[in-house]
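For this view, one protein chain was removed and the others were kept in their places.
Each chain gets a letter, A and B, in the order it is written, and its residues are counted from 1.
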Amino acid sequence: MAISHSNGWMLPGGLLGCLMLWAAVATGQTKNSCLDCHSNLPEPLGVTQEKFSHDIHAQKGLTCASCHGGDPTSDDPDKAMSRKAGWKGKIDRKQIPQLCGTCHSDTTYIRQFNPSLRTDQLSQYRTSVHGKRLALGDTKVAVCTDCHSVHDLRAPTDSQSTVNPVNVANTCARCHADANYMAEYKIPTSQFAEYGKSVHHEALVVRGDLSAPTCTTCHGNHGATPPGFASVANVCSTCHVFQAQLFDASPHKEAFSSAGLPGCVTCHSNHGILHPTDELIGTDEKAVCTQCHTEGDAGFVAAGKMKQQLVQLAGAIDGADQILSRAEQSGMEVSQASLDLVQARDVLTKARVTVHSFNVARIESEIKPGMETAAKDYDAGKKAMAEREYRRVGLGVSLVAIALVLVGFRLYLKQIES
Amino acid sequence: MATGDEGMISPADHIDPVPRRQFVELVLGSGVLATVVAFVYPVLRYLVPPKELDLGSDAVVAGRVGELKPNSGKVFRFGNRPGLLIRTAGGDYRAMSATCTHLSCTVQYRDDMQQVWCACHNGHYDLNGRNIAGPPPRPLELYEVQVRGEEIFVRRRREA
Partner (left out) sequence: MGLLRGLRSWLDERFGWDALIAPLRKKTVPLHRFSYWYFLGGITLFLFIIQVITGILLLLYYRPGASEAFESVQYIMTRVQFGWLIRSIHSWSANLMIFTAFAHMFSVLFFKAYRKPRELTWVSGVILLFLVMGFGFSGYLLPWNTLAFFATKVGTEITGQVPIVGRPMMIFLRGGEEVTGATLTRFFGFHVAVLPGLTTLLILVHLLLVQRLGISVPPKLEAEWKASPAQRREMKFFPNFMLRELMAWYVALGVLGALAAIFPWNLGIKADPFVSAPAGIKPEWYFLFMFQTLKLIPPKVWFIDGEVIGVVVFGLIALLWLLLPFLGRNHPSRVQRWITGIGIFALAYMAGMTVYGHFAQ
């Protein structure tokens, strides 16, 4: 246990607290006189029973005294909140990480509750920007309770927890999106807004896909530090393996690092990563290629060619799809062709990944079979439409025959009735 | 019905009754014949069974015994979508949907990993269809496999 030099009562108080806990756990009872008064007090002194019931520490049998010290068994405020009993009162912000670390860095202690829980949070925190600045005396930075909440601290797997992956961005944004709060640090505060527009946000927060990243996925949680220019591509490549491999084998890798440009982020942005469309590549102003490449250089030509390949296949698939839909709506059977078209779509999806190799020949060879399939399916669609026409012609012939009969009947009737 | 008549009246006045009757009989007869043919022809074609064996039940023949070596797989057509038939290293058969749950690419069996893999974005599924690595958010739908004689039948799991 960490020993504080500012208050000599810490050690005996802490020991007494542990003794209390042991007694409480051993006897199966946790008397918590603190709540009796404090549940009726207004904020910031007040903590309601209801709020505290959500706290995971409370659920595990800890009491107010476990962190704040004092005597939770006594109903007399003077005795309960006596320095002699080790009462600390409100914990100073600078002391919070250490206080939490008293238990959470003690592997032996945590093992009693959750053997698989990590115990390196405090040491990680000390390497983070937050931890380093706190050590220098800046109390504006985040400490444990800022992110994890306090008194109603929930496990990260709880969907209402402030550190549940789906909620993490909101938690970080409490400071990092507040321009006034962050004014002195001279770093941007647009990340949260940017992230809100991104595909990762859409996947994680909107669709609930937990494989998508949030702030802590790329920046770390306890050891929160932005990845440097050189290493940001490594972070992306953890999930986007193929794109990273292709990029590393491409001419851009060398070019970017010598120009001091980070891979991935230069074209796709870091926080506001939008769903990439075919517009991203090419030679018009909207394409990212034109940020570096100009008319006439090899890269410009390659960009144009690659874009053309993608657009061509997308157009062919679209055309085949349209004619097949029309045929299907007219009642024709086109399921085999529609199934085959899926293969062409596969090719397009793969080609859009291969773009990261920036190798025109490679893309061309991938696109070719896709074009063939799309052309075949278009023909199938045309055949189906021809069958449709054949049916209408057949109908026309039958209707002519019927009309002939009707005329004949009419004449015959006239004849026999005259 | 009425349009033909006006045109018929004047020439009929000059033609004598018997040829007129024959003309009417001709029109009527050929009309009836035409409609009968137009009706009977499709019915006769209908009665001839088509060459393709029927899409009988919702169980599809995915392959034949002996076609797949152990630790290999093949993509087959299951209704309107692709299916994946796997013969595990242990020799038994598994079947599942071959449409990746990420962006609908067609998956394949990787014998080096003994897993199902999607080439588009490196998605991995285990032999029970569960998504174990990469972007796929959901498992692949498993199908039921039945070996009957020489043929391997695959059908959807639920029974109506």
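The working rule: contacts are C-beta pairs under 8 Å (C-beta built on N, C-alpha and C of every residue); 3 or more make two chains touch, one makes a residue touch a chain.
Everything numeric in this text was worked out from a predicted model, so none of it was measured.
Across A:Ile56, A:Cys218 or A:Leu406, the single residue that touches the chain missing here is A:Leu406.
Only one of the listed residues, A:Gly208, A:Gly331 or A:Pro369, touches the absent chain: A:Gly331. Although one chain is hidden here, its contacts on chain A can still be listed: residues 330-331, 333, 391-392, 394-395, 398-399, 402-403, 405-406, 409-410, 412-413, 416-417. Within the complete assembly, residues 1, 25, 35, 39, 42-43, 45-50, 52, 54-59, 155, 158-160 of chain B touch the chain that is not shown.
Quick note on the criterion: only the chains that are shown with their structure count from here on.
The distance from the centre of chain A to the centre of chain B, each centre being the mean of the chain's C-alpha atoms, comes to 40 Å.
Residues 1-2, 4-5, 8, 20-21, 23-25, 27-32, 34-35, 37-38, 77, 79-82, 99, 103-106, 119-122, 134-135, 137 of chain B touch chain A in their complex.
Considering their complex, residues 207, 209, 211, 239-242, 335-336, 338-339, 342-343, 345-346, 349-350, 353, 397-398, 400-402, 404-412, 414-415 of chain A touch chain B.
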